[in-house]
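Just one protein chain is left out here, and the rest sit where they should.
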Amino acid sequence: MSNVVLFTIITLSTIGAASAIILYFVAQKFKVFEDPRIDMVEQALPLANCGGCGYAGCRNFAEAVVKSDSFDGLYCPVGGNETMKTLAALLGREAVEQEATVAVVRCSGSPQHRPRTNHYDGAKSCTIAHSLYIGESGCPHGCLGYGECVDACDFDAIYMNPETGLPEVIDDKCTACGACVKACPRNIIELRKKNPKDRKIFVSCINEEKGAVARKNCAVACIGCGKCVKVCPYDAITMEKNLAYIDPVKCRLCRKCVVECPTNAILEIGFPPRKEKPIVTEDSEGSGLNLS
Amino acid sequence: MEYILIIISSVFVSNIVLAQFLGICPFIGVSNKVETSIGMTGAVTFVIVLATVITYMVYTFILIPLGIEFARTITFILIIAALVQLVEIILKKVSPTMYQALGIFLPLITTNCAVLGLAVLAVQKDMNLVQSTVFAFGNALGFGLALITFAGIREQLDLLNIPKPMRGAPIALIVAGMLALAFMGFSGIV
Amino acid sequence: MLNPKDSEKLNMAKKESTFGNMLMALLIISLVSSTTLGFVYEFTKEPIRMVEINKTNAAIQAVVPPFDNQPAVESYKVASDLDSLRFYPAKMKGVVVGTAVETYTKKGFSGLIKLMIGLAPDGSIIDISVLEHQETPGLGDKIDKAKSDFSLQFQGKNPAEFKLIVKKDRGDVDAITASTISSRAYCDAVKRAYDAYMSTLVKNQ
Amino acid sequence: MSIFTVSPSPHVHSGQSVPRLMYGVVIALLPALAVSVFYFGIGMIIITAVSVISCVLFEFLFQKYLLKNPSTHLDGSAALTGLLLAFCLPANLPWWMVAIGALVSIGIAKMTFGGLGNNIFNPALVGRVFLFISFPAAMTSYPKPGQWWEYMDATTGATPLGIMSESLANNMPVSEIMAGMPSNLDLFLGKMLGSAGEVAAFALLLGLVYLLWKKIISWHIPVSILLTVIIFTGALSLGNPEKYPSPLFHLLTGGLLLGAIFMATDYVTSPMTVKGMIIYGIGIGVITILIRTFGAYPEGVQFAILLMNGFTPLINKYVKPKRFGEVKHG
Amino acid sequence: MLKTFTLGGVHPEENKFSSHKKIEVLPVPPVVTIPLSQHIGAPAKVLVNKGDRVKIGQVIAESGGFVSANIHSSVSGTVLKVEAFPDSTGYRRMSVQIQSEGDEWVDGVDLSTDLKKDFDFSSEEIIQKIIASGLVGLGGATFPSHVKLSIPQGKKAEYLIVNAVECEPYLTADHSLMLEKGEEIMVGTRIMMKALKVEKAIFGIENNKPDAIELMSRLAEREKGITVVALKVKYPQGGEKQLVQALINREVPSGALPIDVGVVAFNVGSIYAAYQAVQKNKPLIERVVTVTGKSVKNPSNFLTRIGTPVQALIDAVGGLPEDTGKVVNGGPMMGKAISSLDVPVVKGSSGILVIPDTEANRHETENCIRCSKCVSACPMGLEPYLLMSLAEREYFGRMETEKVMDCMECGSCSYTCPSSRPLLDYIRLGKGNVTQIIRARKN
Amino acid sequence: MDANSGKSIEHKGFIERIAEDSVVVRIISESACASCHAKGACTAADMQDKEIVVDGSTGNFKIGEMVNLVMEQSQGYKALLIGYVYPFLILFTTLLSANAAGINELGSGLLAVGMLPPYFIAVYYLRNKIRKNFNFSIRKID
Partner (left out) sequence: MNQWKNFTKGFLKDNPILVLILGTCPTLGTTTSGINGLSMGLATTFVLLGSNVFISLLKNFIPDKVRIPAFIVVIASFVTVVELVMKAYLPDLFNTLGLFIPLIVVNCIVLGRAEAFASKNNVFSSAVDGLGMGLGFAMALFLLGTIREILGAGSVLGHKFISGDGMLVFILAPGAFIALGYMIMLANQMKKKYIKD
């Protein structure tokens, strides 16, 4: 064996051992230990980084999941129950099932229904318009139509329908992350329980004004008449501040209220067409609007 | 004067990032905030200079006499890896609060090819110890200059409407390219 | 996505991190790798040395007439204006047929340019080759024989009558288009070698 | 009754608009264009036309097919970029190189960043430097003025700055070099070699007056650049007049005036505050002279402006306007 | 050289069409709608019910807090409704609607038009009278005046500044008031000086009102401590902080009040109203309103009862022009666009501006070209372009460090932007959010 | 801390432990790659846990909660000076002066590196003083 080989061995081994010692102490001091489960949990997540779980990103959520002992308050809306089950299996815990939900836009005030009172020419932002002006109709609660919710959605699940000027949700794409709910300054969007075949029945209005005012401002407003409350066989409908609300959990999709509503404020979506025409034109006051 | 020329040359003329292609990962990935970049520059300067001094000495006074220059890479990397950690541990030991403040201030610690690259370059260029040290210092400054300028640009890009596909690394590289174009103007100054 | 089974792998038996264990592991790894490296080095040492010698020899051969000695071994240093230059005497049957001078300049467009210049005993240029440069590809790199005919104009010229200055500066050298700087630097290096060579002649007389 | 428009205040507007500003600059460039056509004839017309048309075309194509933004190709900014790009090219540059320059200006330097207002670096200058580095030979052989009908076959030579830096490198004294230079009057009138639009000092100054008069730009950037150059070169030349040419020579040659008046002032890439603009101007002045005096290139304005473009975000970050009611320290 | 403020400012077209029109008294409308919130601060608490009979000057709602003011009936008659009616924003706010019947005043009001020069009230008595009159600033901010008169402990006022700048284009209410009620305003000034216990008062008047400057200077010569200063025409010369700087070269620090540099400022209209309140016991039930616009047939200034629908004012100038695109309650720079002519005149309404449809819409918004014109225009030394992009990205924390709260919403930035960016819209959004952040931090 | 008094830096972290009058927050220092999904592909030193003790913090925090650690920017710079810049200056000036004084390479190199331990020992003895320069606070993430 030549000198060089010998020197090499000696030098390298010394340096190797020295760094081993240093690094050993470093390791002692720093405990560079990332729970490997965090990586695994993260890998199991959809990695959309949408923030729907309430954490800053998927990794943060993964850390929270690994850190806490149960799944209380931890739910990834994008991955849904399936992902949560995977996580449960990974961590050896019980998954908490959460009802699947979907975003629902609760306003039907398209221009045909809502007489226009002005033309807004400010910044095209719902938040700004909302904070400075009532909007282009007399309704202080209805959709402003500048699509802030559309911009907020990371999943292209919501778009502005050019005909109605209102946002519409594509149920299949919606992950119920809630970004649009947060974005809407008027709190029009609600995450409601997802029913089979994407059926839903809901009051498509959040107007709390008195019936007469509401009606003047919008032909399809909830006027708080209370007929639906009476007709609902399951006590699913409540009336508060002149506004009916259908509890998505109690509602059994019987569709009785829909026919009853004098202003067609209750929408049914995803049902097969009825025999008789569902639209009961009770638009008596002659507000001069044509309901299509 | 010689040292000043070395510094000018390594900061402007052959900038470590923009002309020599070293330390690009942190350049692309980290330089999001100007304050952090300034912090990085300070930390990197110390680490690079210290590493260069030590590797230079090991090379000149151990490897060469023993005739095992070929073990340069492996020796250097081990020394550097240990050194970086050692600095951390010392800082933590001597003043935990200060160490914590650094932790909040600097989101990242320094290990990148710039440190090794410079250590290797310093011995490759046949410079003496002081020259190597000044060279390392100049390059650390050059790294800092590129990093800080770039962080400023990044902060501004964040407020602009960069097309989606370009965001992140692509635009960072293009900006780096244009900075490199601009830096070419310094050719021949030294 | 990972499946749950992966989690088991992580818990697989690993060596514990006791001090002794760690030291052992590292020592062994260092030992093995240094031994390997040592042998690889031994193995490649000769070829590497040959490569380097060949490079010098090739450079020398390229610029002087055939020789039968070992110029690399007989080389000597000659002081020049800044530093010293290495001279490689090429001998045929003990007679100096030419001297290869390793010269340099720092005035290149991108700094250092290293040349090997073959000088006939009378000081006229036999040939020149570029050892090292960082001039711009496509421009300054035309000083390289492989890239353009620039260096050919020096062949056979004696700097005593051939002014080693570019024509722009009222010399005799045709500069490379758009690369006057590199051309000037080239002349500078050649001139340094020539001057050093001439100084040895003067001294010898 | 028709419905009213509502919007938050204010309800009136100055009437200023992007196209008005951009075409204002184009107008300011017309005298220089006229002089350049006078000196460089058909060459100037070809490169200007190619540059302007391709800039506008590329802007249109990029927006239509890649960015899918509302189109702004007619707002004058692309045309202006094209015009300025042509101004800083030799009038005998092959047309396809001009088109490549336009592609780089608009495609890489502007549209990659999202179009008007988003770019960090001056598009025309990026285009120019890109060409300069890519085709150094073509970009450093300038046609002699007065050849009206020659384009690529025009006789070429070196610019005054080029001659100066060459000769200085040869240790010639300034006085001797100046003897072979055009007279100051010729320099002022633009009778010299150089990039197509940079030669005529008086026409560029005319443009400056117009821009200031129309309040399109403020004086801070051009004045701080020019003053810095004067002071810096003045000091050098006082120190050793045989080694460093006079401030007047520096002012009248090369792209200094074109850069200081039209390119450093580009809104998008220059600082936002008065203090910032002055720092920026000083930076450009200093770097220009550093490169001219010590660097490998005879001219440094293009690099100086690009470099300071790179520093502009930092300047904007740290140099804030004087706030009303700012508590005065000290 | 004329005095002016140093930072920023813009020069919109002045268009003061009604500047030499006499103040006409607008007939009392048949129905007035008086909102309960005509001042910044908490809404007033209503004191009347549907069907009640009220007299002119009767308190129908009382101050609902420290920064709040009383509200008086501006007509005599029957309360029709106490209900929410739309205000300029279109949102419905609680208001009292009164049907006008007859002309019955509450007791103690001196209805004569004689000039009553002398007064013998203490500072406290003056403030009490002003509280009773429901006076709020008529310069636009509608800040309850008595709050400004009650100097906080440890601070001292040195100057009373009378803001007669009227820098908003089109508006001439203050101008005409000065020409007609100069003597009364001088008395009012002395009253306010007494209330504030200051020796010095300065009138600031923009140089586009030479007759007013001349008249007020002449009147001021007779008074001790009152001076009149002509100011350069530059918007927003009338901004309180700008005015203070222009007149006495003191800068009100960021986040501080004028009183911190020893100044209290009042609008001339407020001064005149103070005269009415103290010398005549007349509460704030009417104000001068300019009705103007490029296509308005007969731009004029009207003494208008609070609560009068805008429609009545429009009718008085010859009806709504054909080409109306926008109607603004206030001036073009700071006023609020209204969507219906049923909106009532309130204490803060200094003018009704009718904008033709050719000018009613903003231009298309384009990318910011970073021309820095907004930065140069901002009188507060802010960077509106930056604030807007921060607001767009919801970086409200940074907006705070960039001093968004200093913005006084003068609109110079939006006015000047060549890309027609809605800078102020976004800045307001940011201010709203930053206010919330600050409030949350305090709790 | 008054947020208006200067610029502050924030860093996210998790509450690790809560003691009587202090809270321990764990932060992760990470490099570019640590936040991307190829995080595993970075040298270990590129990602570290650090524990920060925040004194005097009470408040209703719960373990595992994500919070913002807040520190004034100037303190960060101060730490930088003590931790990196001063030692660098010591190293650098010692080396230059030793060289100027004619000490050979080996000597000046060893001397320069040898100056560092005393410096850090000095810092160690001053650590309580230094400690007063730094204070952190925790802010809830809304």
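Going by the order they are written in, the chains are A, B, C, D, E and F; count residues from 1 in each one.
We take it that a residue touches a chain if its C-beta (ideal position, glycine included) is under 8 Å from a C-beta of that chain, and two chains touch if they have at least 3 such contacts.
This is a predicted model, so every value here is computed, not measured.
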Residue among C:Ile117, C:Leu139 or C:Ala175 that touches the chain left out of view: C:Leu139
Identified contact with the non-displayed chain, of B:Ile8, B:Ile62, B:Leu86 or B:Ala180: B:Ala180
Options D:Ile108, D:Leu125, D:Leu236 or D:Ile315, residue touching the unrepresented chain: D:Ile108
Selected from B:Leu102, B:Leu147 or B:Ile171 as touching the chain missing from the view: B:Ile171
Absent chain, residues of chain A that touch it: 12, 16, 19-20, 23-24, 27-28
Missing-partner contacts on chain D, residue numbers: 100, 108, 130, 133-136
Touch list for chain C against the chain that is not drawn: 9-10, 12-18, 21-22, 25-26, 29-30, 33-34, 36-37, 40-41, 44, 47-48, 51, 55, 136-139
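Assume only the chains that are shown with their structure count from here on.
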Fewest hops from chain C to chain E - one hop per pair of touching chains: 2
Identity of the chain that, by mean CA position, is farthest from chain A: C
Centre distance in Å when chain B and chain D are each reduced to the mean of their C-alpha atoms: 34
Mean-CA-position distance for chain F and chain C (Å): 47
Separation of chain A from chain B, taking each centre as the mean of its C-alpha atoms, in whole Å: 46
In chain A, residues with contacts to at least two other chains: 4, 8, 11-12, 15-16, 19, 30, 117-118, 121-123, 128, 132-133
Multi-partner residues of chain C (each touching 2 or more other chains): 33-34, 37, 41, 109, 181
Residue numbers on chain A that touch chain B, as the complex places them: 3-4, 7-8, 11-12, 15-16, 18-19, 22-23, 25-26, 29-30
Complex interface listing, chain E residues touching chain B: 367, 386, 389-390, 393
Chain C residues within the chain D interface of the complex: 109, 136, 139, 168-169, 177-178, 180-181, 184
